[in-house]
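Excluded from the complex is one protein chain; the other protein chains are retained at their positions.
Here is chain A:
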């Protein structure tokens, strides 16, 4: 097809091909991303015989170019002539699967997995499986690690003799000399087990799992944990104890904290995989140990799982197990020495109340919430406050409000602005939970104080907060409580505070509606157009542009237009610019 139509159609493609090896990486990258255009122009025949051989040897390039190439080749089947010719894509992907850069290799493997589905069963055995075997017995660990991810996609679709061969290759990789390959094998073990026949899971996978789970390298053992979870889901209940539980118990007590951390991190998956009986006999004591682990990282990971673990306990014995086994550990964690552990716990502890019901919550959990609300670490307090809704549903928030208020006030005045910012974000939630009266009485003044915070991010968040509060409590409430205070700031001597008034108006005009905006806000904005600070004046122009759509046309013509026109002749360049912008956006010219 190329050439026939003459130079016009040829030229752009010729440029693309030449730029495949331009010195500028960005141009090469662009060209690679349009590889399908090049292939289309060359036609399937030349793509197979010329383009792909060239790409196979182009592994010297920058990672980003190779990554793009690996991705492109995954959807190239049509361009080489359809499934019948898909094996032509294997050589370039094979060479990409051996480069040293992990992301490129992973992408090449992903594309290989994708095109494996487009191979016919015969092609799979003739072309794809030999490639997997070549990679699996390659000299360099990079090719062997890539091979690990390819076994599971070809196994289900090949004959039983090839299957045996594949299993043998996988076994070899599991005992590779280099930890990198063993890690890759361990991370793909679960996936491979899923496509194996159950008998082979028992005879092949279990010994491999046991071996990897007692590898000398911590980094291999910790990956075996995840594989163990996948394998456990595949096995019938009666085989679990004999085949995997001993190894999993050993992992939960591993000498290396990183392995125990992994167990804690995968605990809810593990719980689902082994079922309720083993959960009761084995996982409960294991979980208790993880919650009491000597390494804070492990305790924090386990603390994060408290809620999910408790939720998934078998219903008949859930409450007893929590009250007698889990809660005592949780109580200790409340006064843990490490703040990450405490804050992990604080993010889930509130949801225990839904599981335990009103009486237990009041008697056992409430004291813990109160302790955490007084914690020295702001993150712990924030996590408690951010989850108030769980408790509200069970016991109502009144029980907590006496302790809540001092905690909120303290966070609101924290020296770190990021802490103040975080509590502001919870204000609308709190307002919803506590109701308008409590809010007006206790929290309104805090919200107003944030408007004059010395950090801009806080002032900005405070204006946004006001808008959300008005959405919750309505325009009438806004008019009575916050609008007067906000407008009052327009006369402040500090120009930053005067600007805050404008920012608040920007945020509030829409939720407050036309009447309040026209009657109360607009006069203030217009009055500020004569401010002596240029920053205030151009923000007046921006505010007018923002609130314009809320106003009716008579107000726009009669009041806004003259002011903007005057600002458009201001001596300050920025004021002029924004005034003219407002005039054109509001179509007042």
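In this section, a residue touches a chain if its C-beta (ideal position, glycine included) is under 8 Å from a C-beta of that chain, and two chains touch if they have at least 3 such contacts; residues count from 1.
Basically, contacts and distances are computed from a predicted model.
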Missing subunit (named according to UniProt) among the choices "Large ribosomal subunit protein bL32m", "V-ATPase proteolipid subunit C-like domain-containing protein", "Transcription and mRNA export factor ENY2" or "Serine/threonine-protein phosphatase 2A 55 kDa regulatory subunit B": "Serine/threonine-protein phosphatase 2A 55 kDa regulatory subunit B"
Just to verify: which one of A:128, A:141 or A:369 makes contact with the chain not shown? A:141
Touch criterion as defined above, residue of A:80, A:99 or A:189 at the omitted chain: A:99
Among A:296, A:348 or A:504, which residue is in touch with the absent chain? A:296
Decide which residue listed in A:256, A:339 or A:401 touches the omitted chain of the complex. A:256
Among A:33, A:46 or A:292, choose the residue that contacts the chain missing from this document, as touch is defined above. A:46
Residues of chain A touching the missing chain are 2-3, 7, 10-11, 13-15, 17-18, 20-21, 41-42, 46, 50-51, 54, 57-58, 60, 98-102, 140-143, 178-180, 183, 216-219, 254-258, 294-297
